[in-house]
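Here the complex is missing a single protein chain, while all its other protein chains stay put.
Letters A and B mark the chains in the order given here, with residues in each chain numbered from 1 onward.
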Amino acid sequence: MQDYRHSRWITAALLAPAGVFFVFLLILPLVVVLVYSFGARAPAGGYEAAFTFDNYLNLPARGKAFFNTLTLAPLGTLLTAIAAFPVAYILALKTDPKWRVTLLVLIMAPFWTSQLLRYYAWIMLLGSKGIPSWLAYIGIADLRIINTPTAVLIGAVYGFLPLMVPPIYVSLEKLDKRLLEASADLGATPLRTFFQVTLPLALPGVATGSMLVFILLMGDYILPQYLGGGKVFFIGNALVDLFLQSRNWPYGAAVSVALVLIMFLTISLYMRFILSRTDKRRAALV
Amino acid sequence: MKQVVIEFRKVSKRFGDIAAVIDNNLAVEQGEFLSILGPSGCGKTTSLRMMAGFEQPTSGEVFIRGEKVTGVPAYRRPVNMVFQHYALFPHLSIADNVSYGLRQRSPRPSAGEITKSVDEALDMVRLGGFGKRRTYELSGGQQQRVALARALINRPAVLLLDEPLAALDRKLRREMQVELQNLQRTVGITFLLVTHDQEEALSMSDRVCVMREGRVVQTGSPRDLYDTPINRYVAEFVGKSNFFSAASGNVTSVRPELIDIAARRKDLPQGLAIRTDGRVLNRIFLGEQTEYRIASDELGEFTVVAPRKAEHLSGTFNIGDSISAGWRPEHARLLPDN
Partner (left out) sequence: MTKVTGHISAEEFLAQLRRYQKGSISRRQFLGVTGLGLATAVLSSAVPGFRPRKAHAALSGTVNFTTWPSYFAQENLDNFTKETGVKINVAVFGSNEEMLAKLQAGSTGWDVFVPTNYAISTYKELGLIEELDLKRLPNYDASTQEQRFTAEGVIDGKTYAVPKDWGTTGFVYNNKNITQNPTSWKEFFDLTQGPWTGRVMVHDYQLTTIGNALKYHGFSFNSNDEKELAEAEKLLIACKPHLFGINSDYKPSLISGDAWASVCWTGDATQLQRDMPEMKYVLAKEGGEIWSDFYAIPKGGQNVDAAYALIDYLLTPEINAKEVQAHGYPSTDSRTNKLVPKEMLENPILYPAAELLSPLEFGAAATLTNPLRAEIMARFKAA
């Protein structure tokens, strides 16, 4: 029995850092946010103790921000996944293994420079002297991209592709290549093999990558601020505004709570959907 | 002569500098159970993959049912394969695995037809009622049978089996050998099995093709190969044998069970060509037979297998005992030493 108690202590010690992190940096702040969300704005801004549902009742005033986030974040995630899949596929199945690591590192390379700097570059690329001016040469005149939802989506695909490729790559890489042969052997054309075997088995990777990108996009404010120019407004921007401009902390807290709840809901629904579509044991491993 | 289902004509396959298959002229006959036997790297798996269409020959032609299929991809060949580690689709149920081939057909069979065929195929491999299960819920032997059902449901011209029993334990392997043989007789489909296990090849096949370093060394019935191997390599690979060096690069091969032993020379049977005396170095009791390792001054060391049934004549021996041994002239074969 001595040994058993001993191992329990070790388990507790190993869990302690994560536990402390979880309680102090996640649970407690969430409680604070929840408490604040029922408070009132102090006269000069900030928080004043109160108990009111006004902040929640006022949520429709940010309806457009919720709408933008809830349409553009999933759409951006989908487009990123569509763009990332062929990259991961070519890397995992069509590339000489000795080049794979190098190419993967190159895909991650943009992360070595500042995100803001890269968005600045896109501001110029998508501005009227950038891509639209080139398109004008082939007859597509007066195309305005910057400060539109399209620009935000382009930025999302560009910015989050490096996060989407590795999980898909991993699931494709560990995919048993004999399954592809088995499929061909049973008469499936390469295209059917892709949709019947490769894609379903890469789904856990797609799910992981999408989750990662979706969560980041849902909370993003820099991307919409820079490439949306204050016109494509996300919940993240509304929060920045409420905390860093209009100083309405309780309302900001209520918007945060709403965002957390929406995220929780969509992610659980999504996970449930993905789990129902993949072999449960495999999905659990990813 | 029987009809040929798959034929290789001077097929060679190179991977870079390595020649995996050289000038292979294999012919598989309709309805037979043929095994390709050889150690790893002998080219047997590459040959199989060229039949399936996963690899294309560097030179030479492949024919299936008399039709040239060189260059035709796997999904358009009327053959099916049972993979070494089964390669069942983990995201599909057992029934969906088995029906996979039918669902690729065009026109696609009706749902009712598919269900009926799947049930039949699963019954055939004694897995009736397993259709709804997932692959990981099945044992190795059961997965093996699913793989068989998945391939056989398509009624292929040839069923290709790539070391199908290698992943099973010894007892299960024995059972599956019998089952495979029965299955082959029942369905009447040509089986082509690739293995490195001589016992497997000899016990199941109508014919065995021994390969070595990319080339076919000898093809024949198991008994032919055992009794009349064309060289030391085949004799060594098919069964066990004693080799005694002979003149000009040849060896004399004598199967251990064909050597007679006795306590004294005079007790040996009549008509033996060779007689020698020696000592028992080692003895292994195997139940139905006993294996002796004998050292003789003239011939060196050799192995003798004495059946239990003959013990009343020869007696039993202990390590260190003096012993006499000999064999009939027709039991010694002069073979090229590779």
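Please note the rule applied: a contact is a pair of C-beta atoms (placed from the backbone, for glycine too) under 8 Å apart; a residue touches a chain by one contact, two chains touch by 3 or more.
Not measured: the values here are computed from a predicted model.
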Name every shown chain in contact with the chain that has been left out of the document. A
For a quick check of understanding: of A:Ala73, A:Leu91, A:Leu175 or A:Ala238, which residue touches the chain that isn't displayed? A:Ala238
Taking the entire complex into account, which one of A:Pro74, A:Gly127 or A:Gly219 touches the absent chain? A:Gly127
Considering the entire assembly, which residues of chain A contact the chain that has been omitted? 41, 43-46, 61-62, 64-65, 114-117, 120-121, 123-125, 127-130, 133-134, 144, 146-147, 229-231, 233, 237-238, 241-248
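Rule of thumb we're sticking to: only the chains that are shown with their structure count from here on.
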In whole angstrom, what separates the CA-based centres of chain A and chain B? 54
Within the complex, which stretch of chain A touches chain B? 176, 178-179, 181-190, 192-193, 196-197, 200-201, 278-279, 281-282
Within their complex, chain B touches chain A through residues 52-54, 73-76, 79-81, 83, 85, 87-91, 100-101, 104-105, 134, 136, 150-151, 154
